[in-house]
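Before I ask anything, let me first share the structure, which is written out below as structure tokens.
The complex appears here minus one protein chain, its other protein chains still in place.
What follows is subunit A.
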Amino acid sequence: MSKTTRLLVLFIPLALFLGMTLFLLRGLFSDPTELSSALVGKPVPAFELPDIYDTDTMHTEAVLQGQPMLLNVWATWCPTCRAEHEYLNKLAAEGVPIVGLNYKDDSREKAVNWLNTLGDPYQLNLYDELGKVALEFGVYGAPETFIIDAQGRVVYRHVGDVNERVWEAKLRPLFECLQQGAQPCEV
């Protein structure tokens, strides 16, 4: 072996080490609990669910069409939902349309009571007692917030609470892009 090849061989472990470092460094800043939705780019699943205030009124997937909107999955047993509720109220006051999906709540009364005391940012609220529709959406926890375009397609799913930081950094640019009707809109 000549001197240069010998030197090169000696540097192989260093190169491998640096490669591994870069690869693992990325892992430090990624959140493994945040899964991207399998539904992105697809139309929302078909469903029929009662309204939370009046279980005789039924809603279908048609309520998620017509304009870009948020679909917020929430429940009273979910502390993070409580944390984001104020911010949802604020967004609703700014004119952002939000549809609620009440996910496997302890009871309907509790949920209605929550809306009456904390304010109701939702245009309407779907009451998913058994979580069967949430399963169609691939929901695996609460809160989750889907951004849905005017054609009723899922554009993005955010896991965790919606707050000032998330809204300004990720969701608002995407949402405003959808409102302007420009295509394609990406995060």
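To be clear about the criterion, a residue touches a chain if its C-beta (ideal position, glycine included) is under 8 Å from a C-beta of that chain, and two chains touch if they have at least 3 such contacts; residues count from 1.
One rule holds in what follows: contacts and distances are computed from a predicted model.
Selecting from "Cell division protein FtsX", "Sugar ABC transporter permease", "Dihydroxyacetone kinase subunit L" or "Cytochrome c-type biogenesis protein", the unshown chain of this assembly corresponds to "Cytochrome c-type biogenesis protein" (UniProt protein name).
Within the whole complex, the absent chain has one touching residue among A:L39, A:L101 or A:I147, and that is A:L39. Although one chain is not displayed, subunit A still touches it through residues 1, 32-33, 35-39, 104, 131, 135-138, 140-141.
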